[in-house]
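Please read through the structure below; I'll follow up with questions.
Here the complex is missing one protein chain, while the rest keep their positions.
Chains: A and B, in written order; residue numbering restarts at 1 for each.
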Amino acid sequence: MKKLLAPLLSAAMLLCLTACGAPKKAETSLFAMDTYMTLVAYGDGADDALTDAARTINELEQLLSRTREDSDVWRINHGGGQVNPTTVQLVEQAIRFSDETDGAFDITIAPLVDLWAINSDAPHIPSQAEIDSLLPLVGSDRITPNGKTVTLDSGCAIDLGGIAKGYTSDRVKEIFARHGIKSGTVSLGGNVYVCGTRPDGKPWNVAVQDPRGGGYACTLTLTDTFAVTSGGYQRYFTAEDGTIYQHIIDPATGYPAQSDLLSVTVVCPDGTRADAYSTALYVMGEEAAIRFWESQGSDPFEMVLITADGRIVCTPGLTDHFIRQEDASYEVQFLSR
Amino acid sequence: MKFSVKKLALCAVLAALALGLSTLESLFPITLLVPLPGVKLGLANIVTVFALYELGAGAALAILVTRCLLGGLFSGTATALLFSLLGGLCAMGVMILLRRSRKLSVYGVSIGGAAAHNVGQILAAIVTLGSTMVVGYLPFLLAVALVTGSLTGFVVSLLLRATAHLHLTDQSDFR
Partner (left out) sequence: MKSNSSPVKTRPTPWDALVVTAVVLLGVLTALLFYTPKSHTDGPLTCVVSVGGEVVDRAPLASFAGEHTYSHNGYTLTIRASGSQVEVLNSDCPGQDCVHSGSISRAGQSLICLPAQVVIHLESGAGGPDVIVG
């Protein structure tokens, strides 16, 4: 009898331990990089990890902001000078992503972004002539990174907005790892990093915003990876004639991207890549995005495309991580390899 | 193990009785209390406990498996078979262990068996549903097991006393 009771009791105690020993949770939020950021970490080093992460986020904003006059990007756009190696590396990465996506992602789009000024108080619908005069300034071949400096062709400007948050999330991942964080979430306005698993060992539930309404389009169950969504549904302006101009400019036309997609979510273990790709795939549109996904060889990524005609197109790698959202009424399609 | 003709006949009769009892109890579904198909009162357990005491573990196990297989055959669903087999085998294992303790009475053994039976059924439910949500039913089932286990213990103790003089087996050392 006692032989039976002993394992029973020890099993009971074990259950108690797992139930009561919930790891410590720390949470912080901040406004940076023109967005609202929320960081959550679990475990002993959680507080330190978040302090460290917040400091790094502010440092990176200092370097990568376009509007701060002491930033590296400002220096690059205004005639050069020495910049931080981090900035040079990030510019080099941006050029690589631009080449990979055949220019669908391009940081030299800045002059056209300024022309349209869609995010500003005074958006402006430019004439074709204005656009044509600026389009030649767009192209990654107009950037020359050179060790400690980055030089641009005359009249050109860069905006790292399409990649800075992704890069920042990569850095936060490193910080979490250094502090031994095994569970946490980082949301940098459309850029999400989920660290490890939830404290209960289950994957994180990452809900994808429904671009057509206030709810969620679907939920992805993810473990230790990045998810980045790009879409034109949040930042746009409506012209007097009712035309809606969303904020992502197509580098090929100089116009706001005429995408048949409402949003693109890219899931992959590289935050910078996920950020750049999500923008590029949105600009490409459904067909080209799927072709681009198919052409990825040894280093594939996963994606969720939400189309304007009410479909969710999902890569097969997410099949087991995809939860339908009944009230969102999208038709869900899975691609095949 | 060697079964004498007498013992074999007895096993067959007991297996038939167990089968009859499990059919009988389906008329009084406990599922109104715990809505999980396959969960039963465990009247057939009376036979198992009785056999365990009168005929030994081997015979009791044989009767149990026969009952489960035939019951599964009649109900025709693999799920029902899984439920009764897992439940029955768990109960059997625990009862054989508890039976070894000289300090426990028939009541202790059958209550332990009834509880183990329910744990086995929950295991079966986890397997078939692929969800651990069903464990939430266990407390209710265990409460029921305390009652049915005592009831079984009571019936078996009556049976054992009533049949003590019959010398159903060659063992004569219970009185």
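Convention: a residue touches a chain if its C-beta (ideal position, glycine included) is under 8 Å from a C-beta of that chain, and two chains touch if they have at least 3 such contacts.
These numbers were taken from a predicted model, which means no experiment stands behind them.
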Displayed chains contacted by the hidden chain, counting the whole assembly: A, B
Contacting the left-out chain in the complete assembly, out of A:24, A:68, A:96 or A:324: A:324
Full-complex contact with the absent chain, from A:29, A:119 or A:205: A:205
Missing-chain contacts mapped onto subunit B: 1, 31-32, 35-38, 53, 55-59, 77, 79, 98-109, 111-112, 115, 119, 125, 128-131, 133-136, 138-139, 142-143, 145-146, 149, 153, 157, 160-161, 171, 173-175
In subunit A, positions touching the absent partner: 1, 4-5, 8-9, 12, 15-16, 19, 38, 185, 187, 190-192, 194, 198, 204-211, 215-217, 219, 227-229, 231, 234, 263, 265, 323-327
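Methods note: only the chains that are shown with their structure count from here on.
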Whole-Å separation of chain centres (CA-atom averages), subunit A against subunit B: 59
